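Just one protein chain is left out here, and the rest sit where they should.
This part shows chain A:
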Amino acid sequence: MITSQQTALLLVVLAILIVPGISRILRVPSMVVEIIFGVILGKSVLKLEFTGEWLPFLAHLGFLLLMFRAGMEIDFTMLKRQSRGQLMFQVLFFMVTLGLATLAATLLSRGFFVALMLSTTSLGLVMPTLRETGMSRTPMGQDILIAATLADFMTLFGITFYVLYIRQGIDWRFFLPIPLFLGFGILLRIGRVWVWWHPAGAERILGIQEDAQEIGVRLSMALLFLFVALSELAHLEPVLGAFLGGSLLAYIFREKPLLETKLSAMGFGFLIPVFFIHVGMQFDLTHIMKPEMILFSLKLLGAAVTVKMAPAALLLFRGRKPREVFQAGVLLSSRLSLIIAAAAIGVENNLIKPEIKDAVVFMALVTCFLGPTLFKLITPTVGSGGPNDVVK
């Protein structure tokens, strides 16, 4: 049924308004409710079709902002504190995950792209869950955070270059992103040095000093679109640009709670929910309701959990207890934004079929709900005893 823009706008705004209340009552993440709301509106249930380009545009903008915020979540101070041995361990952790994901993709008769998708995790879910349980600064929490950061970073790069390779093979255009990365590296340094020399100016950007012009928000938006534009020029995925823009901000400003609050208000308050509703609307339940697709979805879910749970066993070599290994595996199994983005990219480049994308969205919905919930159930909060030896 074709619906007018006005009705669609009313429905989406209403959803954005009531979803936080519903998610609180149901005790599930609000993004899950938003996707389900989109599923009800879209192809699967009410089959509403909205006219105009505004919803896809806002959803895309929300998605870019989500990736920008994911980049901002990277804790470079924590990464710098890690010894070479610890970082090597984390690289090994990711390589084992990718190896197992490749094996799983082969067993599912899928290509390397599915392996890359399975290797993702959701830093956006891992970080708040660890903070909520008071574990973000414990050695265990740090191990999980670094694993999630590396998984997000490496898979994003992997997906970008894999798509580039599929599109044009290995020729001079494959190396076009190199100047972008070099420029990114130089910008990192220059930005950090500028902040070091001009702390008062930096405080204005971060909102620590009163600034009615909101220079920090303007700078963040400029960075987001600059990197998106640059990645388009280098034939890279815009999500990578958005992620790099966010990580640039995270590298330059190591503590930025006020700016994060402002960007979150703009992103999580409106644009990002629109993205999740749009994802839900694109989801076609009939795709995964076929017996063979139900089986495939279950296998995909099993693979998604296994490729994270099995490498987590490596933590035993770092002196972690079996229960902690289970905790890490459960939380790292959570997927959401990046895997959905990867699925969209896969469909766009004919690397996966639309029904596989829907199976991936289904898997993301299940893991993003179960991962953090199970983790919280088996994790004692700080102060009640347990493994939360705070990092000094």
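Here, a residue touches a chain if its C-beta (ideal position, glycine included) is under 8 Å from a C-beta of that chain, and two chains touch if they have at least 3 such contacts; residues count from 1.
Going forward, contacts and distances are computed from a predicted model.
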item	value
Listed names "ABC transporter substrate-binding protein", "L-lactate dehydrogenase complex protein LldF", "TrkA-N domain protein" or "3-isopropylmalate dehydratase small subunit", matching UniProt entry of the absent chain	"TrkA-N domain protein"
Hidden partner chain, touching residue among A:A15, A:L180, A:V195 or A:V228	A:V195
Chain not shown: contacting residue from A:W54, A:F76 or A:F174	A:F76
Options A:R110, A:K256, A:R335 or A:K357, residue touching the unrepresented chain	A:K256
Of A:E132, A:E203 or A:D284, the residue in touch with the unshown chain	A:E203
Positions on chain A contacted by the hidden chain, ascending	75-78, 186, 189-190, 192-193, 195-200, 202-203, 206, 208, 253-256
